[in-house]
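Of the protein chains in this complex, all but one are displayed in their positions.
In order of appearance the chains are A and B, and numbering begins at 1 in each one.
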Amino acid sequence: MGDRIEIVGIGRTCAKERWTRGLVDLAVEAAGAALDDGGSVSPSAVIVSNALGGALGDQQNLGTFTASRMGLGKVEAHSVSSDEASGGAALRLASALVGAGMHEAVLVVGAEKTSDALPDELEGVRANGLDATREAGFGFGPAVASGLGMQRYQAEYGIDRNLFYHLASTAHLHGAKNPFAFLPWELSFDQYIHSPVVADPLTVCDLAPNCDGGAAVLIRKGSGRSSSLVNILGSSSVSVPTGISEPIASLSLPAAAQCATLALRDAELSLGDLSFLDLHDSSSFIAALSIEAVGLAKRGEALLLARDGHFRFDGPAPLWTFGGLKARGNAPGANGLYQVVEATLQLRGDAGKSQIDGADRALVQCLGSFGATAVAHVLG
Amino acid sequence: MHFARSWRQQAANLRLVGSQCTSCKKISFPERIRCTQCGSTELKDHRLSGRGTIFTVTRVFEAPRGFGSQVPYFAALVELEEGPIICAMLTDVDQKDASVGDKVTMVTRRIIAHGDDGPIIYAYKFTPELEG
Partner (left out) sequence: MKPTRAVGVIGYGGYIPRYRIDAAEVDRVWRGSGRKEGQSFKAVPGPDEDTTTIAIQAARNAMDMASIDPNELRAVWFGTESKPYAVKPTSTIVADAIGALPHANAADWEFACKPGTEAMQAAIGMVGSEMARYAMCGGADTAQAKPGDVLEYTTGAGGAAFILGPGQESVAVLQASTSYVTNTTDFFRREGQEYPNHGQRFTGEPAYFHHIRSSVTQLMEDIGAGPGDFTFAVFHQPNSQFPLRVAAELGFARDRVEPFVLTNMVGNTYSGAAMLGFAKALDIASPGDRILLASYGSGAGSDAFSYEVTDNIIEARKRGVPIERYLRRTKSVDYAMYARYRGKLRPN
């Protein structure tokens, strides 16, 4: 990429069911924290990412409403919606505004309010992130798609279904140390295998829990000098033809693979240079394919590496250091920004109990529409 | 209530009408107005046979809104004879008869009814071939 972008402020809300907070409140809470963290830097633009709000009957044009409720006065403000890749997309577009010299500093906010909807309603609205007519319209939602995928992953690789436990347990092991996580506890094998089936063989424990959340990042054009601030070293976004049959048939996520490759190339780094990663884990199936897509595991081997502790905080490729979607919680439109906030905490050395020693380079990637949209950022 | 939305989907829903590009011959389901392979806008209706095989299948116990009354249902990817893989429920089928590779044919069923006073959407599901 051209000039580097600095992350001068970060903020996040607790990723729980925030019964007393509405969608705009969550955005405001996270944005306020990021502004406080950013000191004297004041943004002239606000980009807010959100995936489901309008469809759930909540506030639309969230950019302008968030800016208004922040008391930011006259600013440029927009909303970005790219399913569960919205957060990453918003950061990338905000970076473009900065990079193009249109704004000095931009506030990027992600927010999602899922707990106002009943579970089946929420799944129905999330399903419209797939093909609304030919998939959602026929009773297929994200959980059904992942169930089909797991079925095939298992059959194709001749893998024991219970090996998927190790992905969820890795996320929970890390999430247990994150006070902002929705499910901050370790997941036992016993809990996992007794979890209710959602779409055979996929169970509740194979799905990231939906939660409320807000996460925000204040960015500005990098000074070029080495500073203590975390920088966006590279980024990329790739969309490929939609359709849940593609990832299921090929057992791969071509958008995620290419996106990660391009982001690393942009940063002039390779996978081995990274101290940790955060990848999209909305379900065990998507988590496994994400790991394989970026090259952390060969095809069909993600679960085996997870079982061997490869992705734990003390392993060679730490993943989901704050719990990932599985333990921290899935706030669809905010996910991509939670990843950036959490990675920034790691890179600053402010991750507390979650700190990875000597963390200096990270790749975060979020996905939308069952892997058809991918956005990745390399931070350091 | 979505009057026009379901109306314009009827040919696909009831008769599996997709499209075929007149220049590169690519068959698409559902119908496309611009060929995704060659960009041509000269496409004609192409009715698919409705015969296919189960590519993969899952049994759904927690459904998106509107589908709860059919739980538990089989959701499958069905590979049609002509090539496209489509998402469809299986119906009139037991677990033992819903395996990958099994032959299935299209039938028309109620997919979803929008409340007690909304439109009923009739569309394709797939079922094992009737035993002779």
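Here is the rule we go by: contacts are C-beta pairs under 8 Å (C-beta built on N, C-alpha and C of every residue); 3 or more make two chains touch, one makes a residue touch a chain.
Because the structure is predicted, anything quoted here is derived from the model rather than measured.
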**Prompt:** Which displayed chains does the hidden chain touch?
**Reply:** B
**Prompt:** Which is it among B:19, B:56 or B:70 that touches the chain not included here?
**Reply:** B:70
**Those residues of chain B which, in the complete complex, touch the missing chain** = 10, 14-15, 47, 68-70, 89, 91-92, 94, 107-111, 120, 122, 125, 130-132
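Everything below uses one rule, namely that only the chains that are shown with their structure count from here on.
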**Asked** So what's the Cα centroid distance for chain A and chain B, whole Å?
**Response** 32
**Asked** Which chain B residues qualify as touching chain A in the complex?
**Response** 9, 30, 36, 55-68, 70, 73, 75-77, 85-89, 100, 111-112, 121, 123
**Request:** Show which residues of chain A lie in contact with chain B when the two form their complex.
**Result:** 118-121, 123-124, 126-127, 131, 133-141, 143-144, 147-148, 151-152, 155, 196-202, 241, 243-245, 248-249
